[in-house]
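The structure follows.
All protein chains of the complex are present and in place, except for one that has been dropped.
Residue numbering begins at 1 within each chain, and the chains themselves are lettered A, B and C in the order written.
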Amino acid sequence: MRAQLDTGKSPAVNKIVATVSEAVADIFDGAVVGIGGFGAAGTPYRLILALAERKVKELTVVATSPRQFEFLIQSGSVRKAITPFARYADPSVPNPLREPYLKGEIEVEVLPIGNLVERLRAAAAGIPAFYCPVGIDTVVAEGKEKRAFGEQECILEHALPLDFALIKGHKGDRLGNLIYRMTARCHNPVMAMAARVTIAEVDEIIEVGELNPEAIITPGIFVHKVVKAEKPPLDWVYKGVVQKARKT
Amino acid sequence: MRAQLDTGKSPAVNKIVATVSEAVADIFDGAVVGIGGFGAAGTPYRLILALAERKVKELTVVATSPRQFEFLIQSGSVRKAITPFARYADPSVPNPLREPYLKGEIEVEVLPIGNLVERLRAAAAGIPAFYCPVGIDTVVAEGKEKRAFGEQECILEHALPLDFALIKGHKGDRLGNLIYRMTARCHNPVMAMAARVTIAEVDEIIEVGELNPEAIITPGIFVHKVVKAEKPPLDWVYKGVVQKARKT
Amino acid sequence: MEGLAKDLICLRAAKELKPGMYVNLGIGLPTQVANFTPQGVILHSENGVLGFGPIASEEQMDWELVNAGAQPITLLPGISFFHSIDAFVMMRGRHLDVAILGTYQVSETGDLANWRMEGEALGAIGGSMDLAYGAKRIIVICEHTDRNGKPRIVMQCTLPLTAKGVVNTIITSLCVIEITKKGLELRELAPGISTDYVQQLTEPKLIISQDLKEMEF
Partner (left out) sequence: MEGLAKDLICLRAAKELKPGMYVNLGIGLPTQVANFTPQGVILHSENGVLGFGPIASEEQMDWELVNAGAQPITLLPGISFFHSIDAFVMMRGRHLDVAILGTYQVSETGDLANWRMEGEALGAIGGSMDLAYGAKRIIVICEHTDRNGKPRIVMQCTLPLTAKGVVNTIITSLCVIEITKKGLELRELAPGISTDYVQQLTEPKLIISQDLKEMEF
């Protein structure tokens, strides 16, 4: 009979991978890929670049705005974009989706952020579909089942499961426990929850036990790979225009 | 023209009330009251006792188990209980719901914890209804609308909004920001989110700015009253049988 | 065009906000209201922050502390960060007291059209529909007319809708209008602006409030 487990020992699990290229190596043609970030904050730029370099094809990307997948448009990897901002929030920034959309190369589904977030969460939570009023009387409701609850007309929205999530954490350990930094948290936790395989780029890898257990935002169960990556150059962040950033 | 707001000043909002009696003074006959806690941990005993002393009538109580509302059964305040444990988890502990249920004095809805949690969250999130497979082929599905998504048979569950939530935090500030302690977190955050009026008893009231902004679990927007309360005597906690505890 | 500078529109809008209110300031002009909110107003942004301060100066900037419009913001004591799930619970579940939104068009019955511009192939819904349906009160702020001088306050929105019948109050460079069951009630005029001038630049017929007064700041 085996002796009782020694307490004080942490699980012998190691989710750390050495490079961003290795981290994205399993992403396949046609995959549904969620990408964290809201604006530049929380955007996993190094993973996105590594994926763009792999030149996979026919991805469905799910992200806040083209900021998260402009590199992937450039690499010809995107077949469909599911995004609340089908242009940069600032309309004066050239929209990388416009041309491929008008040419029919990229299909675009534009939807309210909240519907997107709830659809991702539903996938994470084993909820195949839910009703909500947001989007009723708009293009968002077109072709969708409708139903009133009390006086509230609603649309039926379906879960949106991801094959992969690319996310950006601040610190992570080898169990996959993550914390974020200020508003760089944003969509990263929900992307992590919704994906079959979640890949996190972090500023710093720390020892198991260093994170305050009360303040871990994404527990390791939702994270499958952790990779340390350099922060992006600040002009990627501030310029807003990703093409320019590539030259740095 | 008014000068720009001085930075560094915290909002002039004060949600702190002096006593538990004052905190529960607005709870009315017939209200739907959610109560946090899972086992003894996270149970707002002092608020529950204060409410029992008010002898309000016809409450619908929403809680994990009779542990959270046995005082309210004793005070004759409960008309309906919505609870996943319609007895103590340990079946050897006498069940305070049994007699009133068999006599028809208290209506009981027993449901999976997850369905309860999702129904509360739906209320918080503006989702009137959702589909889920949990409960299908069981008494939980009786009388409920059914629908298949793919091969998955589901039931339609409705949002469960609360008039009041009684919750237990560890530390709180006058803006209503809360943290919890270990597994005493449990249902408290979701109850807070689902209620029109959330009343939190806390071990300690601290200054605004003392809590780590990255580790605030329930932001003040979900909390309306905060009251400092003594921790319950340990034998309330360990004995499991609330009647005994009253004698201390 | 005559009327208020953008800062004054924001200043007037800020007067609608009282201590203790939870408020979201939409992307664009409304974010500037953050510089004028009275102490005690608690600002929410959909990227996951509650209780932040004014827009950051060049020196205060941290690219991981921004609002939903990606503008750098500042910390206040009591600030909290959360993920977008909870941020949108706050918006969609009627937890916010007020949302202040920009717009391209707003109709006589409070329909809002603020996510796709004239002639745009795609658009940016962002969090606008979530706020429009979810906040307890919707205040729209904008220039009274669009860049071509055409009315933004119209009989029927011609641009794609954000939400139907949700707007409560319109604050423009010329006036303050409350949307009532009877129609658009003109409540305040910017200094030096006449009722006739406003009506001329507004499609629906305005109801003149019995308490019509000049805007105060």
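Following the convention adopted for this analysis, a residue touches a chain if its C-beta (ideal position, glycine included) is under 8 Å from a C-beta of that chain, and two chains touch if they have at least 3 such contacts.
As the structure is a prediction and not an experimental result, all values here were calculated from the model.
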For the chain that does not appear here, which of the shown chains does it touch in the whole complex?
A, B
Sort through B:48, B:73, B:111 or B:227 and give me the one touching the missing partner chain.
B:111
From the list B:11, B:44 or B:135, pick the residue that touches the absent chain.
B:135
Name every residue on chain A in touch with the hidden partner chain.
1-2, 4-13, 121, 123-127, 173, 175, 177, 193, 208-209, 211, 213-214, 216, 219-222
Hey, which chain B residues sit against the chain that's not shown?
38-42, 65, 84-87, 89, 91, 95, 97-98, 101-102, 108, 110-115, 117-118, 121, 132-140, 180-190, 217, 234, 237-238, 240
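We adopt the following convention: only the chains that are shown with their structure count from here on.
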If I average the CA coordinates per chain, which chain comes out farthest from chain C?
B
Taking each chain's centre as the mean of its CA atoms, chain B sits from chain C at a distance in Å of 35
Taking the mean of the C-alpha atoms as each chain's centre, how many Å separate chain A from chain C?
29
Mind pulling the chain B residues that touch 2 or more other chains?
125-127, 213-214
Would you please write down the residue numbers of chain C that are in contact with two or more other chains?
81-82, 88, 92, 133-134
